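Here's the structure we're looking at; comments come further down.
The complex appears here minus one protein chain, its other protein chains still in place.
Up next is chain A:
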Amino acid sequence: MIRTQRLAAGVCALLAALTAGLAFPAGAVADETTATAPKVDLVLDVSGSMRTKDMDGGTRMAAAKQAFNEVLDATPENVLLGIRTLGANYPGDDRKTGCKDTAQLYPVGPLDRTEAKTAVATLSPTGWTPIGPALLKSADDLDGGTGSKRIVLISDGEDTCAPLDPCEVAREIAAKGIGLTIDTLGLVPNVTMRRQLSCIAEATGGTYTSVEHTDELTDRVNQLVDRAADPVVTPVATEGAASCAKAPTLKSGLYTDRAEFGQERWYRVDVKPGQELRTSVSVAADRTVNPGYGVLLRAVTTHGREIVRGEAAGNGRTDVVSTGLRYPKAESDDEDAPAETVCVQVTHSYSAAAGVKTTPGMPLELTVDLVGGPSQASDVASFGLGRGWWLLGALVLFGFLAGVLWGWLSRWRVAVWRTN
């Protein structure tokens, strides 16, 4: 009886301690989680053409509103969500004013579902389609924090605000290195619009979807918001040098950089004796490139001798071309043997298609892992063991012969002993 009470008291105390322990850090962590929370900005086209009634019998705007309502309900708690509109306010004909028409409907932050829904309900199709400016502003909305950032652009028409090419805007945003992805959705798209929206998506490693039904729109936006909520490793921005001597020294981790056409990128890694260097690189094609491309990754000593290389080449449509290498550094008898500086060189052989800008460089992703070295093979097979029917046959045969010999010997011995 007493024991039971004691046990109960103990459990209570433990529970109390646990709750206190859980409750306290939760408050302290809140700020930190906001800093690392994934951010999503939904950019909605509210231009005049959204009035067209071709989405399951309703207008495109109605479809978008319905989709937004459902998405706002399903948004995961940890996602900071904002909404930006383009072409929502200026109904006039002046191109200059019309092309600046983008506004933040709901600021990026913790989501108040009712408030956000009310804001969406007020929208009515009005003006121009300034995609480029809207993307720039949206990138500003998402600035700050270390979590993943995603823009979901929903549009039904191509950008009407040339010469600012939204595709180039997207590439510049990506080049800022804030780890932003733009996904685009085209409502009832035509050929030019498809090309433009998929170009925007490709420039940032995002996806393009063409939508013809309301439920498709809802599903896809939900999927994209959920994707943003998935935790991913954020790469560290680094800048490779033109030669090994000036190259930054990297530790184990994930890095991003940019490599222009024909440009060499050098990095340094210190490898201790007995360690294995594993590095892989992928260079993304964020713009139209000519078919036929490649990437070369070399590990070189400080004196310029090549240790090992990884190479890859490809042809046709691709998002990345990637390769990797391993370099196990032999164990040293000297315990204080210094780490060897290995120079890692990356070159790619993409070539820009006609009329495509060559700056900024192509996005490059580099992984570096320093792990223990492999244990070298001492024989072709495991521990020099044998295997198979021939082995069994041979063992049995020789075992049998040994037995026969042993038997004969003992017979002979007995016979000799007996005769003596």
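By definition in this document, contacts are C-beta pairs under 8 Å (C-beta built on N, C-alpha and C of every residue); 3 or more make two chains touch, one makes a residue touch a chain; residues count from 1.
Basically, contacts and distances are computed from a predicted model.
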Which of "2-oxoacid:ferredoxin oxidoreductase subunit beta", "LemA family protein", "Secreted protein" or "Glutathione transport system permease protein GsiC" matches, in UniProt, the chain that is not displayed: "Secreted protein"
Touching the absent chain when the full complex is considered, from A:N89, A:T234, A:Q263 or A:S349: A:T234
Hidden partner interface residues of chain A, rising order: 32, 36, 146, 186, 189, 191, 194-195, 197-198, 205-210, 216, 219-220, 223, 226-227, 230-235, 252-254, 276, 278-282, 308, 310, 312, 316-317, 319-320, 322-328, 365, 367-388, 391-392, 395-408, 410-411, 414-415, 418
